[in-house]
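For reference, the structure discussed in these notes is given below.
A single protein chain has been omitted; all remaining protein chains appear in their positions.
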Amino acid sequence: MIEFLASHTPGPHHWLVLSMILFSIGLYGVLSRSNAVGVLMSVEIMLNSAAMNFVIFNKYISPAAVDGQIMAIFAIAVAAAEAVVGMAIFVAIYRRRWSIDVSTMDLMKD
Amino acid sequence: MLWQAAYTVLFYLFAVAAISFAIGVTVSRRLLRAAVYLMSLLLTGAAIYVMLGAFFLAGVQVLVYVGGIVVVIIFAVMLTNSAQLGLATSPGYRKVMAFAAAAGMAIISCLALWTSKFNLSAATVPSDNIKAIGLKLLDRGAGGYVLPFEIISILLLAAVIGAIVIARRTTAPGQPFTTRGDEPAELANSTLKTQLCIEQEEQKV
Partner (left out) sequence: MEHSGLIMKFAWLIPAIPLMSFILVGLVLRPLSKRIAGLTATAAIFVCAALAYLLAWEYFSSCAHEYAAIVPVTFEWLRYQAGLSVQMGVLVDPISVLLMVVVTTVSALVHLYSIGYMHEDYGRFFTYLNLFTFSMLGLVAAVNIVQMYVFWELVGVSSFLLIGFYYKKHSAVAASNKAFIVTRFSDLGFLTGILILGYYGFKFFVDTSAGQTGPFDFAYLNSAAFTTKIASMPSGIFDFSILTLSMVLVFIGAAGKSAMFPLHIWLPDAMEGPTPVSALIHAATMVVAGVYLVARLFPAFAASGSALMMVAYVGAFTSLFAAIIGITQDDIKRVLAFSTLSQIGYMMLALGVATPAHPLGYTASMFHLFTHAFFKALLFLAAGAVIHAVSTNNIWEMGGLRKKMPVTHITFLIAALAIAGIYPFAGFFSKDEILASALGNGHTLIFAVALTVAALTAVYMFRIYFVAFTGKARTHHALHAHEAPKIMLIPLIVLAILSAIAGFVPMGNFVRIGPNVHNGINHTIAIAASAAAVLGIAAAWFFYAGQTARAAGAAKTFGVIYLAAKQKFYIDELYMFITKSILFRFVASPIAWFDRHIVDGGVNLSGFLTRMTGQKLRFAQTGQVQTYGFWFAGGLLLVMLVIWAAIGVKS
């Protein structure tokens, strides 16, 4: 049992597939959530999985360098900025329309 | 040997946890719960970073994501009254479309990844890479990241200022800052009704 487990340590493919599944779930959330904050959370999942990809490749392709991790740090910083701005926009929209349902935001259609 | 077996077990454990939390984030009907699921997912992510040898990154993840972003999101939920209003669900066809897109994405990219071969390196991750990250971030030479680092700091400043400008109330000076003060009466009623409905539903459940 232990030998079996020890000989099946996850390789890059396993990690990447995990990250990909998280990304797809995030995509599902972005496309299906009706509340804008929910959409924002799903976007965070996608961003997180993308940052994870950097780290995975950093570990398996060039472990001695730290560029992948730095990229992930940048991704986190950008995600923070995005979350702050997103929150501000939602609050502004909410004040105007008393709703942040994305399916009712279709003013551009007309 | 034992260590490696534990590594494998932990991988699958965290993978299942992460996927479950992610699904929770996307399908949970109540947004506050979704936020909590998101927080858990991000913590799991920090654990995954640890497993991948990125200790500093795991710390950043916990500090910035869990401590910052999730708090911001919870604020957003509160300020937009989404704890109650967020219950409105999307129509079924939209969920089907979203599922089709997500499933297609997952299948195609997983197949593509699984069939790809990577130029793997046998070396292990050095344990003191925190120092390397610090040096690299402030390195002005070739391969250094000092310029993006500064730009990111400006971006964050701009985001903060922008958030204040966007969300600031444009009322006459001297009036008290309220979020829900000028909410129309009928909407307040409907909000109340929604709340009642939720409570009734919960009682049923």
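Each chain carries a letter (A and B) given by its place in the written order, and its residues are counted from 1.
Just so it is clear, a contact is a pair of C-beta atoms (placed from the backbone, for glycine too) under 8 Å apart; a residue touches a chain by one contact, two chains touch by 3 or more.
All values reported here derive from a predicted model rather than from experimental measurement.
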| item | value |
| --- | --- |
| Touching the absent chain when the full complex is considered, from A:Ser32, A:Ser49 or A:Ser99 | A:Ser32 |
| Missing-partner contacts on chain A, residue numbers | 27, 30-32, 102-103, 105-110 |
| Absent-chain interface as seen on chain B, which is shown | 90, 94, 97-98, 101-102, 104-105, 108-109, 112, 115 |
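In this section, only the chains that are shown with their structure count from here on.
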| item | value |
| --- | --- |
| Chain centre separation (chain A, chain B; CA means) in Å | 6 |
| Residues of chain A touching chain B in the complex | 1-3, 5-6, 8-10, 12-18, 20-38, 40-42, 44-45, 48, 52, 55-56, 58-64, 66-67, 69-70, 72-74, 76-92, 94-95, 98-101, 103 |
| Chain B residues within the chain A interface of the complex | 1-2, 4-5, 7-9, 11, 15, 18-19, 22-23, 25-26, 31, 34-35, 38, 41-42, 45, 48-49, 52-54, 56-57, 60-61, 64-65, 68-69, 72-73, 75-77, 79-82, 85-86, 88-91, 94-95, 97-99, 101-103, 105-106, 109-110, 113-114, 118-121, 123-126, 129, 132-133, 136-137, 143, 145, 148, 152, 155-156, 158-160, 162-167, 169, 179, 183-184, 187 |
